[in-house]
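A single protein chain has been omitted; all remaining protein chains appear in their positions.
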Amino acid sequence: MKAQAISRSALDVEWQRLQVIADNLANANTTRTAEGGVFRPMRLVSGPTTNFASALRAGTAQLSGVQVYGVEPIAGNVRRVYDPADPHADASGFVTYPEIDRAGEMTLMIQTSRAYEGDLVALNLADQMYSKALELGGQS
Amino acid sequence: MNPLISAIVTKALDGLSLRAQATAQNIANVNSQNYRPLRVSFEAELAAAASHGEGAVEAVPLHVAETSIAPRGVRMDLELADQSATAMRYDALVDLLGRELSLDHTIIQGGQQ
Partner (left out) sequence: MSPVTPVSGITTQSIVQAPFQATAMPAGGTASFASLLAQGLHAVQAKVEHADALVKAFALDDNIPVHQVTYALEEAKLSVELAMQVRTRLLEGYRELMNMQL
């Protein structure tokens, strides 16, 4: 069962990563968010699951799947476009747009979706092993 | 079934099962920074213990070891190939174990249905 749980946790993480990427791409032209201020593109950071209880049991901590560590803003520049007519223009008439690296986001999206597929394949293989073991004793 | 044979096969199955977990963990961490891939080793120790009886075989420990950080991240294609190979070998050993048990079953039944 453990191998399936590990792959399942990865499916969850990659899915969330995809949501963040989709969000970045969707907000490429968002000059003002609900909190005020220009939209900042985000990056999901993930890694092996660590929790104190399992770290105490030597050896098992390493086989606990993955988790999201956090979602952090990407350090990046903004674009300023001169358009005094825009309602979001500042005092000097510039509108601030987020600088989304579209090519980078698309690359990461492909990478994420490949990882997702790989985890699905791994999940199926683990399921297969489990089913096979259940057949023991059935042959006679 | 010879107790040594069943000890060897079940220990090998334990090792392969652990390897499946480690490989799943590696595949899960394809997008993790500075991840150290895990490897399970037991074959060499099992082969050595096989000549010392089922006690030695049962005592063979299964190691999960971290390897060095892969320079360009986890190779998902290779990990998937390993996972597939592990699953096949596991399935094969389960099948053989089943056949050995079936043989014993035939002897026990003694020709009566």
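For clarity, chains are labelled A and B in written order, and residue numbers in each chain start from 1.
Basically, a residue touches a chain if its C-beta (ideal position, glycine included) is under 8 Å from a C-beta of that chain, and two chains touch if they have at least 3 such contacts.
From a predicted model like this one, the values you see are computed outputs, not experimental measurements.
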Output for the hidden chain's shown neighbours is B
In the whole complex, of B:43, B:58 or B:77, the residue touching the missing chain would be B:43
Even though one chain is not shown, subunit B touches it at residues 1-2, 4-5, 8-9, 12, 43, 46-47, 50, 89, 92-93, 95-96, 99-100, 102-103, 106-107, 109-112
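Following the convention adopted for this analysis, only the chains that are shown with their structure count from here on.
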Once you find the CA centre of subunit A and the CA centre of subunit B, what distance in Å lies between them? 32
Interface with subunit A, subunit B side, in the complex: residues 13, 17, 20-25, 27-33, 35, 38, 64, 66, 76, 79-80, 83-84, 86-87, 90-91, 94-95, 97-99, 101-102, 105-106
For the complex, which residues does subunit A have touching subunit B? 2-4, 6-7, 9-10, 13-14, 17, 45-48, 59, 62-66, 111-112, 114-115, 118-119, 121-123, 125-126, 128-129, 132-133, 135-140
